[in-house]
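The chains shown are only part of the set, and none of them has been moved.
Labels A and B are assigned to the chains in the order they are written; within every chain, residues are numbered from 1.
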Amino acid sequence: MESLKQQVFDANVALPAHRLVTFTWGNVSGIDRDRQLMVIKPSGVAYEQLRPEDMVVVDLDGNVVEGRYRPSSDTATHLVLYRRYPALGGIVHTHSTHATAWAQAGLTIPAFGTTHADYFSGDIPCTRALRREEVEGDYERETGRVIVETFTDRDPLHTPGVIVSQHGPFSWGSSPEEAVHNAVVLEEVAKMAWIACSVNPHLHPIDGYLMKKHFSRKHGADAYYGQK
Amino acid sequence: MESLKQQVFDANVALPAHRLVTFTWGNVSGIDRDRQLMVIKPSGVAYEQLRPEDMVVVDLDGNVVEGRYRPSSDTATHLVLYRRYPALGGIVHTHSTHATAWAQAGLTIPAFGTTHADYFSGDIPCTRALRREEVEGDYERETGRVIVETFTDRDPLHTPGVIVSQHGPFSWGSSPEEAVHNAVVLEEVAKMAWIACSVNPHLHPIDGYLMKKHFSRKHGADAYYGQK
């Protein structure tokens, strides 16, 4: 677990380095699928004071297995996603400025260009708003469930992020590091989409063939971007 | 008083570190309720030259009790708020960019999402514009009074900040440090609200149950965010 705790720690401190969080407004987790354990940031601890050994280990029901801190208040959301999507190795939640603004606007981010399509093979969906009984009930778990409801049969690694309405972004990947990478992309894509809409309010998403071309340049069997 | 002067000093120099001020456009104060004394930044002294011993001590009528400098020109505003609200331990005034833009727009910042609701249990109100006789009279005191008038029976720790129309934000908390924390939040929330409105001009505030859920996650007897 020490290796995963280090990875999760590194991914957490990368959030302020990428200017994705103010104060403690974010968290990263990672999962050990063999041992069925999740490692996550402790709740409300400042990034500048965080140490690898402060990471909290929980089982997939959310019981703390190791660590002297309480886990992130968003733990239940992470667990819903890990249980539903076996491909996920890391999950990130932030309140990054532009992605959160789209969440507040309650709008899906359309694919307006290749920067988007290099990572997301389609739009970045915005969930519906949670209902009163969901908010007043098991709120963090319902947040996970509304993401699953929104995704229907999407492949989560082909759409490695989501906007939770009125709340903010979640992103993920095959590792904590990749999840942070996708959080950076989501924020930058959200910023570009805002400016593009401002410059041209009558904007349409790109065509499917351009989307497919760019996504497959970077992902899958025919990828030819990068060194392998 | 040395401890409070150090706290107020630390809080003042945190303002430029958080990019909330240009030049000397901001000030933080703290109060010693037992001794009925307020400590505040001296007027117009550059942050990079400020030292803890430069903080000015005034009584609650505004008379300088200790210090070789003149206190902030906004001293009277701070005093009105401390006298009216016994719960306040620290107050901040800045001209931070986005909060000031909302002040210039003369508009209340609606609660558009959970980032807002984590700190403010409702909108961030904008005062009415001051009238000619108020501006030409005891201006800084009237600025405090119009804030009090705007708040009516709001709990100031449930709405730890305000937008003074055509002027800029004030925020506060139970200590100078917490007041600065809330000044950072107010600026970030103001920025997000601007972008959200730009992306979706037909935006409505969030429902009361989501507001209540998030505010009470972080505040009050049932709080479960953080480590206690």
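Assume a contact is a pair of C-beta atoms (placed from the backbone, for glycine too) under 8 Å apart; a residue touches a chain by one contact, two chains touch by 3 or more.
This is a predicted model, so every value here is computed, not measured.
Each protein chain is a copy of one sequence, and the assembly as a whole in this entry counts 4 such copies (shown in place: 2).
One rule holds for everything that comes next: only the chains that are shown with their structure count from here on.
To overlay subunit A on subunit B by their CA atoms, one rotates by 90 degrees, a value rounded to a multiple of 5. Distance between chain centres (mean CA atoms), subunit A to subunit B: 33 Å. Listed in rising order, the residues of subunit A touching subunit B in the complex are 22-23, 25, 42-45, 69-70, 73, 95, 97-98, 100-107, 129-130, 132, 135-136, 139, 166-168, 194, 197-198. Partner subunit A is touched in their complex by these residues of subunit B: 112-115, 181, 184-185, 188, 191-193, 195-200, 203, 206-207, 209-210, 213, 217, 224-227.
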